[in-house]
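Yeah, one chain of the complex is gone here, protein chain that is, but the others are all in their spots.
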Amino acid sequence: MPRADVVVIGAGLAGLSCAAELAERGARVFLAAKGMATTHWTHGGLDVASPAAAPTSRDGIRLLAAMKSHPYRILAADADASVAAHLARMASEGLEHIGSLDAPLTGIPTAIGSLRRAAILPLAQAAALGPWDGEGLLLVGFGRYRDAWAPYAARNLRHAQWPGGPSVVAAVEVDLPGLERLRNIAPHVLARMFQDPAWRTRALSAIADALPAGAWRIGLPAVLGLDAHAEVHADAECTLGHRVFEMASLPPSVPGLRLFEALRRRILASGGRIQVGFDVVEVERSGRRVIAIHTEAASRTLRIGGDAFVLATGGIGGAGIRARHDGTLVERVFGLPVAAPPRDRWFSDDPLRPHPLETAGIEVTDDLASPNLENVRVIGSSLSGMHYLDERCGDGVALASAHRAARSLAGTKAVAA
Amino acid sequence: MTFHDAAARDFPPFSTDLCIKCNVCTTVCPVARVTDEFPGPKYVGPQAQRFRGPGVGRDDPDRTVDLCSGCGICTRACPAGVLIAETNNRARAAIVEERGSSLRNRLISDTDLIARFGVPLAPLTNIGLKNPLARWMGEKLLGVHRRGPLTTFARRTFTSWWKRRRGATALPVIADPARTVVYFHGCAVNAFEPDLGRDAVEVLERNGFTVIVPRQECCGLPFISNGLYGRARTKARRNLSSLAKFARAGYRIVGTSTSCTHALKAEYREMLDLSGADATAVADVTWDICELLLDLHDRGELDADFAPIAEPLLYHPPCQLKSHGIGTPAMDLFALIPELRAVDSDHDCCGAAGTYGLKVERWQIAQDVGAPLFDKVRASGAERAACDSETCRWQIEQSTGVPTVHPITILAESYRRADAGVGESWRRIV
Partner (left out) sequence: MNASAEVDVVVIGGGATGAGVLRDLAMRGLRALLVERGDFTSGTSGRYHGLLHSGARYVESDPISARHCIEENAVLRRIAPATIEPTGGYFVATPDDPDDYLERFPAACAEAGIEAEPVPLDDLLRAEPLLNREIRAAYRVPDASLEPWELVDANLASAREHGAEARRYQAVIRFDRSADGAVTAVRVRDERSGDENTIACRAVVSAAGAWAGKVAELAGATLAMSPGKGSMLILNRRMTTAVINRLAPPGDGDILVPVHTVCILGTTDVTVPDPDDAHVTRDEVDALLLEGERLVPGISGARVLRAYAGSRPLYDASDLGGAHADESREISRAHHVIDHGRRDGVGGFWSIVGGKLTTYRLMARDTVDAVAASLDVETPCRTADEPLPSPASGTPYWLGDRLAALEAEGGGNAELICECELVTQRRLDHALDERGDSSLDDLRRTTRLGMGPCQGAFCMPRAAAVLDARRPGAANASLRGFMAERFNGTRSIAWGDQLAELWLTAGIFRGILAVGNLADAPPEASEVQHAAS
């Protein structure tokens, strides 16, 4: 029966990062997750904080931290260290990033042709950042690939307010070899195909043939490999002779798959345990302490004992918090009370505007501890008080809270190199 | 089945309501990874399920769901809790009910029948299993791939060995449930790997257990996997009627096949809808042998006198083990054996998936699914690999040439070395 110093529940960015850091710090950590979710639904960039009017993420953090109930109020001090640790961790697993908290937040093109603000991106998305040096933007779609919309996006971008953007926006659709015969085409399918050097050569050659003359930066669908991603991206830039960046689209997110795999490997390499498909169905308590969780096993449960527990189940989006039809919100593992606006004020009228319900979550002490259970900490989007989509702060809060929790739970043990 | 019952979401096709269409399952599916023919678990599972139903005189609409190997990795990965593989299997059963099943499928699922002829005629039948011409004919006539992962029949069944040994087969008059277990050997141990059964008995007896081997049949999982629910229920009912009395008396049922034990723990109720008291009683007391031994160890009751086995070992957790939801107890047990360098394969599926990898039209898929694992096994330098499920062992061994054993065999060996080498280590001290 497993026993750990810390049991982390949830395998999103927060849970995975927390488990990785705990393991690096020498704690015995067990990560149990019901499934894989939020990492597979991201665009791959790091949203630390970009509320309107904030020129950098650091300014964004400062603005959000000034809000009464925002998680950054207690986490702002952890932002630098947590982001640095994350980027170092990613780099060690072959996923380099560029950017920092002080880099200016600029508009990068999305797959549908809008602009979203970013400052810290995986290397493979970096070429999307301004300033543009007179180059044009060439969006590339693939025939029969449903999740890239190059001509549509190009039309939208041409009408966008894009200061310092490309000189021209063009689109081209390329038929990649063999795609006309495939019955199943999806982002991860293409990503695996791009890892086959023989096919990749033919595919890049087909794209190269379709390139108009001129100085371009090329926006490709985010399918440039999985494990061999760095190699695939480098090969693409080399063959095409222009800077290339990936454009994230509908889930499943290939950048997200890479992120998940990198963190998973890191946890295992640092001696942690991670089990997906472990759904917590019971909690064993002794007074105000949790002594074990039970995950669903065939015909019984599996008891996982721990000294401390970290709830990283992702709020409503991650299915850590569920709404009943009578409007009550339930935190599904520990039954912690959920702070939320009253039901008749859950939604705004416009689906593109933030909904008050998005701030629903668990209220915690300054040390991220839940008020009722003394050895349970809450991290990530289970925390109340933020509009993680509108403020683009979800990743930053995930990392900062994961770091804070790991630091305090693993004591002063140094991070294993 | 009322919606109330189904609403507990234990009824697989109703769990499809939970699907948020995120496609995470499709990214982890080993079959979709290697063949374009299979659209993936989301498509054939929760997505297609909404289009299935009584067709007012029409054909079952499904075709591609038959490519699902039933590994269950999709169900593990789903963040919403959809029972995807289980839904797929039910869809396959619906196809079988409407269109019937091939002779080949019915035959290769009937392991008891195969054993009834295979073992007594063992020298002959084994020639058939090993002879390339015979296998070629088997492929052409039956559809069993000539290189499908099969092993050879034993000369004598496990049960006949047990009988010779005068082992207990019935409910004891006086016994301590805490120190008595029922051994569910499964058809693989009985007909193909009786030595594994002997190792299991040895390990259990060494740890103070009295072992009972009651009347039992194939657990029926091959029938379930092939959608032959009627035949599966026949096997299930017979097993339950034999095992339930032990369960009610508080005896645990232990198995060395993660497939058999999963059938007893979960699939009788979840797939075959056998919801009576017998099924629940048996499920509640069924344990995988490594699960049981680890539990003993947690209580401080496991004989930890393991002799060193200084070798690298590549361990592959079978998909059926993952469905148990108990982690990898074998790895925790290996950690108790000094100098054993056991490494988890960290690979999703070996490809065999029970009878799936035998079928001529699925063999290549099975090989492609397992290929990265086979590479790891070969590259590990290990002289042996270990795996808790029989068809996985045969697949790995056949495709890599590396002998593959059940973890219990390693433990039994370590115990035997400890017994034999007591003098040895004493001599070393001196």
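Order of writing sets the labels: A and B. Residues in every chain begin at 1.
Following the convention adopted for this analysis, a contact is a pair of C-beta atoms (placed from the backbone, for glycine too) under 8 Å apart; a residue touches a chain by one contact, two chains touch by 3 or more.
Since the model is a prediction, treat every value here as computed from it, not as a measurement.
*Asks:* Considering all chains of the complex, which shown ones does the missing chain contact?
*Replies:* Counting the whole assembly, the omitted chain is in touch with A, B.
*Asks:* Of A:129, A:174 or A:248, which sits in contact with the chain we cannot see?
*Replies:* With A:129, A:174 or A:248 as choices, the missing chain is touched by A:248.
*Asks:* Check each of B:50, B:116, B:179 or B:215 against the chain that is not shown and name the one that touches it.
*Replies:* Going through B:50, B:116, B:179 or B:215 one by one, B:50 is the residue touching the chain not shown.
*Asks:* Residue by residue, what part of chain B touches the chain that was omitted?
*Replies:* So the residues of chain B touching the missing chain come out as 1-4, 6-7, 14, 16-22, 36-37, 39-40, 42-43, 47-56, 58-64, 80.
*Asks:* Applying the definition given at the start, please give the residues of chain A touching the unseen chain.
*Replies:* Touching the missing chain: residues 41-43, 47, 51-53, 63-64, 66-68, 110-117, 144, 146-147, 149, 151-152, 155-157, 159-161, 182-186, 248-251, 253, 316-317, 319, 322-325, 327, 346-348, 350-355, 358, 387, 389-391, 394.
Note that in this section only the chains that are shown with their structure count from here on.
*Asks:* Counting only Cα atoms for the centres, state how far chain A is from chain B in Å.
*Replies:* Here chain A and chain B have centroids separated by 36 Å.
*Asks:* Once bound in the complex, which stretches of chain A touch chain B?
*Replies:* Spelled out, the residues of chain A in touch with chain B are 1-2, 34-37, 40-41, 182-184, 186, 188, 192, 251-252, 257, 268, 273, 275-279, 295-300, 302, 318-319.
*Asks:* What residues on chain B touch chain A, complex-wise?
*Replies:* Residues in contact with chain A: 22-24, 26-28, 32-33, 36-40, 75-81, 262, 265-266, 283-284, 286, 294-295, 298, 322-327, 346.
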